[in-house]
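All protein chains but one are shown in place.
Order of writing sets the chain letters: A, B and C. Residues in each chain are counted from 1.
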Amino acid sequence: MQKLGLDPTVVRRARELAARAGQPVVDLARSHTTVSVERAVLRLAGVRGADSDGIPWVNRLVDAVVADVGLSHGVAVPVFDALRREGLDDVTVLAQKAAAGAVRFGVPEKKGELTAARRAAGRAATAGLKVVDRRRVERERLIKRYGDAPRRPWIYLIVATGDIFEDIPQAQAAARAGADVIAVIRSTGQSLLDYVPEGATREGFAGTYATQENFRLMRAALDETSRELGRYVRLTNYASGLCMPEMAVLAGLERLDMMLNDSMYGILFRDINPIRTFVDQRFSRQVHARAGIIINTGEDNYLTTADAVEAAHTVTVSQLLNEFFAHEAGLADWQLGLGHAFEINPELPESFRLELAHALLARELFPDAPLKWMPPTKHMTGDVFRGNLLDGFFNLVGALTGQGILLVGMMTEAVVTPWLSDRDIALQNVRYVLNGAGNLHEDFVPAPGGFIQSRAHEVLGEAVELLERIVDDTLLEAIADGTFGIMKRPADRGKGLDGVAKHAEDYFNPVTEVLA
Amino acid sequence: MQKLGLDPTVVRRARELAARAGQPVVDLARSHTTVSVERAVLRLAGVRGADSDGIPWVNRLVDAVVADVGLSHGVAVPVFDALRREGLDDVTVLAQKAAAGAVRFGVPEKKGELTAARRAAGRAATAGLKVVDRRRVERERLIKRYGDAPRRPWIYLIVATGDIFEDIPQAQAAARAGADVIAVIRSTGQSLLDYVPEGATREGFAGTYATQENFRLMRAALDETSRELGRYVRLTNYASGLCMPEMAVLAGLERLDMMLNDSMYGILFRDINPIRTFVDQRFSRQVHARAGIIINTGEDNYLTTADAVEAAHTVTVSQLLNEFFAHEAGLADWQLGLGHAFEINPELPESFRLELAHALLARELFPDAPLKWMPPTKHMTGDVFRGNLLDGFFNLVGALTGQGILLVGMMTEAVVTPWLSDRDIALQNVRYVLNGAGNLHEDFVPAPGGFIQSRAHEVLGEAVELLERIVDDTLLEAIADGTFGIMKRPADRGKGLDGVAKHAEDYFNPVTEVLA
Amino acid sequence: MTIVRPYGDTTGDGMVQVSFTLPLVHDKRAEGAAVQLANKMGLDPAMLVHAKPMGEGFTFFVVYGRVNHLVDTEKVQVVERDFPLLSAKEINAVIKRRLRRRLSVVGACIGTDAHTVGIDAILNVKGIAGEKGLEYYRELSVTNMGAQVSVPDLVETARAQKADAVLVSQVVTQRDAHLHNTRAMSAAFREAMPAGKRPLLIVGGPRFDELMAAELGVDRIFGRGTTPREVASYLVHALIGAPK
Partner (left out) sequence: MTIVRPYGDTTGDGMVQVSFTLPLVHDKRAEGAAVQLANKMGLDPAMLVHAKPMGEGFTFFVVYGRVNHLVDTEKVQVVERDFPLLSAKEINAVIKRRLRRRLSVVGACIGTDAHTVGIDAILNVKGIAGEKGLEYYRELSVTNMGAQVSVPDLVETARAQKADAVLVSQVVTQRDAHLHNTRAMSAAFREAMPAGKRPLLIVGGPRFDELMAAELGVDRIFGRGTTPREVASYLVHALIGAPK
């Protein structure tokens, strides 16, 4: 049921503008590659493990290729050409040799060698994608076998102990307590590492590292719990930071179910170079599309730095852009966990109705996307009694507006990363609201022309205006100007720009060949 | 706006049935008197103070009259006859003499003496009522001068330290923090005392005594705070228990603004005799009507002993009865703070929508009464985090259904009488809800024929059925059967029956003469 | 495990939450005072995470921190159930076989306390938590005197009913009302009846400390969440002994 009476022509116009604003960035992404995209390719093609310093062999291999021929041709051809020349069949062994300085890389001049290298790379990459495909089938099978989450919204809980072996029992406990989705938070520093750490880890600040092994361990533990509970429990991590494409690959290989993956988060909140981010982002989304992974975007973050009322329309604009980029990369609507949040200052008159207006706008603009509804954080304080109350009203908005994924708020938000008891209290809160008022949306009918409808129309109007400006000025300019989250990020600054290259004429990527 | 689509004929029928069920009880009340009614008359007529054991002179005087002539004539004539005979002009002095055994009482046989006594009693009682009238005018003036509560619902807070001198600063602090109404809880034992203690008191369990002096002290303190805040802060106490009529008089004399005053509470929850209660109740309401005091009824209490869903219709029935009795005693609709409560088990599916249905039913049945909305108590536990959450949803129902008086719930309900910080947290909760969602009722439209409407119709239907049964069996039988709050209270049992007398032919009461 | 610490999100982290009001105007010194108190309670480090001025001269605080106390579960004092939990059937059978008359129980909520829901939950057929109350037991004869019963009336009724056990409920605890009333009750029974003739004295209510029975002069205390079957089983155990 449409409750806001949005004008379909305005909605259509908003989408058109988003496409026009996004297209230049897509063009950029299609014509560039990055070290992480190339490493992701090699991971799919079978490179595994790390050297004794913990630097992954994919990093060593890509570095070696870049040193010899640069990045612009892609690494697949030089690598598979060398593999043939060296008479090896294991790319990891090649990486080890290359790291020792024992291999030279180049793009073969002979047509036959080129074709052979491309074909070999294609076979290897396809083998990797097959694993991803198997994982996807496996997920579907397990959901069928164990059963799916019992209702919408899915209940999404975080664990963040900083030690995978503490995280595991906490995640299992959270699942038993009712979580449908577990997100394992990673260490504060990881997004700026230009490699993915290896192995099980017990360190980190406010979370431990995202590694393939940690993914595997956690997924196995949750499979066990899913079996026990008779309900498939989803696992989430982050495809963001400098290794976004590799994270997407690892998630696909280890059957993660959802990934935080935003088109602009890294730019805005990690000061990663915009071009780097957009290129990495497109590749990671192609992989997510293939893996059947649901992405979660990060519009909620803007409201922690910008004002949630003033900047409400920037959330809408960003959702439209994220949608455009996602569709372009092959993601279906059911995979779009577009983000938004309950971050209006609770002291503001009508704050709750404003939240309803914003949440409903997102719901009606993206009727087929499983919106990710984020709890209050910015206006949470050390007053934990008040905190639990705000979380309750956040949950109510979630229920009234049919959000798809409910990130459960913690009363200790302003104090600590969640304690065991915080999660328990928070889940009790969610259960009370969903159980007691879960169907109240039937009786929630924004008065025609009233406060809620007007506010939603106003925000949509502002979004259209902003999109018009972005189309005129370019998205990169808008980002440089602080349009999103008041963070100013010029396109020629930020981390990781040196890992970007424009495609050479002969650029070849066996993965995008398949995924495109 | 009517949101439930109640059938006006059903509503009319419910009221008619309530009148028919109540009328025999009114007849009973009109043909009986009680020791407390008579003491109330003497208080209005000017008897003050207590003996050295703390027994008020009114008690001594009424006891002396009863010993000589019984209660059935009323005490006014014997007393004022004796006053004339003794050549006294101060009734308190007469009481003292009578207590010493120095006065005999009788009903004068001579027409002239009788008329003289009646006239003297009438003059004295009228003087007392004049004070009450002055207080009422004073209230109206102060409200005009300081301003009234800024919004509906009025915010109602309890103080219960057990010491009037701790209660006062706490009440003032509560008012400054936002309370529009302060209720001073009295000691657990007071309702069964057949006299009103005298003077300022610093003892009691879970509250200190209701005395004329405590009333005066608290009203004076709140007047001071009202001036300071530029908003008249109302004061509440209890007209219930064995001294209900006297409490009403003292409240009128000391400008209390609201009084807890229910037609059946004392019967059910204090095991006071039903006849005693109904007689006392009628008189007390006549006085409240004159004093411009708002009464608060006690239907909320039923839901602490009975189940709030099963017994929902008993609340409606009791509200209809309380309304009938109140109108009959001269109270206007604006004086009817009919009680109901948020007491449904929060574990029950749809609990919140059921609460909405019940609260809205009360609202639409009594559109002109300032309903008193009571917070969760029964299902509160020592989990104070959950407690604050439930209170928030209680506040939301209050706002969505336009309740008149919001009794603020405390997160420590199951633990202690409210602490200073509990009130602060509770008020913060109320402010958040009213400020953020106070106008959400505009968007709350129970779906036609949906869950909320159906439930409200169902409860009203059950109420009509129950009223039909009560009309057939009599109200006294229904009370004896445990219809209300599952408490079984036969009409010939309970405390205070010996203080009841049927009017003699010549019964005279100078107060009811005026108030009738 | 015998030694444990509070658990926030990591074994042994010792984390706890504390809130309180100090009668001080809110300023830095008051915040320091709050930290001082938390330190005295054993929180170190103590994080003051919330301070809110209230009224005149009061401030409310929330403090989180690591507490350095250890909990030794071996040294925990509790009143463990030292009798078998019997079924209604067993209870009736034991009474019938060993006592050969119905066991007489008198219940009341004494003093000015009017909270009957608790004692009714134990006595009335309706019961609580899915268990029927003592009235339901064929071999128990129950007299429920209701609320606000005076101690002399209770003693009188106990005598008249030849009570084997007296069950008293106390819910209001402000200013230790429950302790005063219980002491008055047990003293009255001691005065009224010789040791051998006295009924078993049992009190219950949500805020009693079950360890205080001796101090209050009663035989047993039941706290939060008591069920009728526990009480009936205890009655059999204390008055008749083990079933056999």
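As a working rule, a residue touches a chain if its C-beta (ideal position, glycine included) is under 8 Å from a C-beta of that chain, and two chains touch if they have at least 3 such contacts.
It should be emphasised that the depicted structure is a prediction, and the values quoted were computed from it without experimental measurement.
Within the full complex, the chain left out of the display is in contact with A, B, C. Here the missing chain is touched by one residue of A:Thr305, A:Ser454 or A:Thr474, and it is A:Thr305. Among the residues B:Glu86, B:Asp383 or B:Glu462, only B:Asp383 touches the chain that is left out of the figure. By the touch criterion stated above, the residues of chain B touching the omitted chain are 160-161, 163, 166, 170, 381-385, 412, 414-421.
Those residues of chain C that touch the chain absent from the view are 1, 4-8, 11, 15-24, 28-33, 35-37, 40-42, 45, 47, 58, 67, 69, 71-73, 75-81, 207, 209.
Where chain A meets the chain that is not shown, the touching residues are 160, 162, 169, 172-173, 176-177, 187-189, 192, 205-206, 269-271, 304-305, 414, 416-417, 419-421, 424-425.
Rule of thumb we're sticking to: only the chains that are shown with their structure count from here on.
Between the Cα centres of chain B and chain C there is a gap of 33 Å. Taking the mean of the C-alpha atoms as each chain's centre, chain A and chain C sit 53 Å apart.
Annotation for chain C: residues touching 2 or more other chains are 19, 52. In chain B, the residues that touch at least two other chains are 425.
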